[in-house]
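Missing here: one protein chain of the complex. Every other protein chain is in place.
Letters A and B mark the chains as written, and numbering starts fresh at 1 in each.
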Amino acid sequence: METTKEIVINTEPFVVNFGPAHPSTHGVFRMRMTLDGEVIVDMEPVFGYLHRGIEKLAEERTYTQIIPLTDRLDYLASMSNNLAYCLAVEKLAGIAVPERAEYIRVIIAELQRVASHLCAVGFFLNDCGAFMTPVLYMLRERERVLDLFDMVCGQRLTYNYMRVGGVSQDVPDEFIPAVKKFVREMPGWLDEYERLLKENEILLARAKGVGILPRDLAINIGASGPVLRASGVPWDIRKADPYSIYDRFEFDVPVGLAGDCYDRYRVRVEEMRQSLRILRQAIKDLPRGGEVRSQVPHLIRPPVGEAYGHLEGPRGELGFYLVSDGSIAPYRFHVRAPTFINLTALADMMRGWKIADAIIVFGSIDICMGEVDR
Amino acid sequence: MTLALSGKDIAAKIEGKFPKSVVEAAAESLLVEAESLSEIAAYLKNTPGLDFDYLTAVSGVDYLDCFEVVYHLTSIEHNHSLVLKARCYNRENPVLPSVVGLWRTADFQEREIYDLLGISFEGHPNLKRIALWEGFEGHPLRKDFL
Partner (left out) sequence: MAMQMLPPDWPGNFWAHWAIFAVAVLVFVLLMVIVFIWFERRAMAVMQARLGPNRAGPFGLLQSVADALKILIKEDIIPARSDKLVHWLAPVVAFVPALLIFAVIPFRGGAILADLNIGILYIVAISSITTVGIFMAGWSSNNKYSTLGAMRQVASVVSYEIPVVLSLVGVILLAGSLSMQQIVAAQNIPFILLQPLGFLLFFTGALAEINRAPFDLTEADSELVAGYMTEYSGMKFGLFFLAEYAEALAISAIVTTIFLGGWRGPLLPDWLWFLVKVFIVFFVIVWIRTTVPRLRIDQLMALAWKFLFPLALLNLLITAIEILVWPAVSLWVFVPINIAIAIVLVVLWSKFFKLGWGKVEV
């Protein structure tokens, strides 16, 4: 009797390099993927291509000279970086901030959050394949925020606006009416994007259930920001450990249920709406007149000690750990970079999915290489 | 408001279970012996009432006579925080136990401290350089590098 031998085709996994220069990794980021056909078996992230030694440079600069360095950490949300650093130094040196400066700081920080989330959502959709159209619409709104920042400090990307003890200069007269106009029109634009995207079949098919980060893993890897909140943990530094004057404002913290890419996208859009809510309250209560910068010496010498100042940046909890030895420059300057830590679980989120999903998962974490590498 | 727990109170709790492990208990931080770091960290994470399940940041500092690693711990459930420190006095080959088994967030952060300061972490599954390239000589963040 004849028997036929079963022919088994031997396949073996092969390693593909999503190299540092690639059209869709946000910045210089390398992923070494082990693929079995189209399915990702394992993934190893390699970065450090943008390491500039900011922590070492900061040890040679005075406390005020470090502020432009912090701009270049997360360059898509520079105002938040400045603010976090100034909060850390103020905590270390015990410097108080005048009322008007606090309100201006809140207004600027929330405008920055809107601008950063617009960028994040736009590029996430670009990774999904909606060839540039959502990006260009959202960049159009981001331009308005950048125009507002241009009015305030003359810069569009690396602002260097916050100072220890307040802000560097007062806002011009045309700023507040322009912010009011922006806050009035922005919800209409958000509704327009939502109409096209929220129930879009293809977006739901690509992003729902993809790249799930379970709740316990999210807490264990120290995730923060929209990534943590989309996994079901209602942890927002603005509510849990209010800094500046955030305890005076009324706002909600959007929390997702499933922890997939779609939830991260929805959390970011809802956060934009809440930011607009905070902006409305802050503009109403802004005190007229008053100084915007408390009297600090030109060369700040904080007492010997250490402090950890943190805030809720658009990408997560941005913290600065400063150790002072009484001199004009910090002894140690360490950045707690949210996107660096959020990337810890990237391999777990990608295993079992296909290459096309890897791009989407990576885009939904919303990294900025300046912060990952420092 | 996140309550920053006093090092002295936690020291009192720990002294009972792990004698002779606390070196210095200040109001803002708690310094422990390097050998007992893993046990104390596990105790802080798993004890109900303390529940430090979120490791906010791991930083390394080079004081010229020793290396110090600072752990900022937070509890999401109770909303309190603690600063835990451990020192290592060996300049040539500093070694500390790793906490990756307890908090996976230490994975990349300990690699970065190894890369820039040269402190090795025992028990870390993948201790290689992260920000600089393989084959780089030296550890830039040390005070005697440049």
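Going forward, a contact is a pair of C-beta atoms (placed from the backbone, for glycine too) under 8 Å apart; a residue touches a chain by one contact, two chains touch by 3 or more.
Values in this document were obtained by computation on a predicted structure and should not be read as measured data.
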Contacts of the hidden chain among displayed chains: A
Sole contact to the chain not displayed, among A:155, A:200 or A:294: A:200
Touch with the omitted chain, as defined above, among A:94, A:129, A:187 or A:303: A:129
Full-complex contact with the absent chain, from A:55, A:236 or A:357: A:357
Residues belonging to chain A that touch the chain removed from view: 14, 16, 22-24, 36, 38-41, 125-133, 136-137, 140, 196, 200-203, 205-206, 209-210, 351-357, 359
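Definition applied: only the chains that are shown with their structure count from here on.
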Length of the line joining the C-alpha centres of chain A and chain B, rounded to whole Å: 26
Chain A partner contacts - residues on chain B that touch it in the complex: 1-2, 28, 53-57, 59-62, 70, 72, 76, 79, 83, 103-105, 107-109, 112, 116, 129-133, 140-141, 145-146
Complex contact set, residues of chain A against chain B: 47-48, 51, 53, 55-56, 217, 219-222, 233, 235, 240-242, 306, 308, 310, 317, 319, 321, 323, 331-332, 334, 336, 340-341, 343-345, 373-374
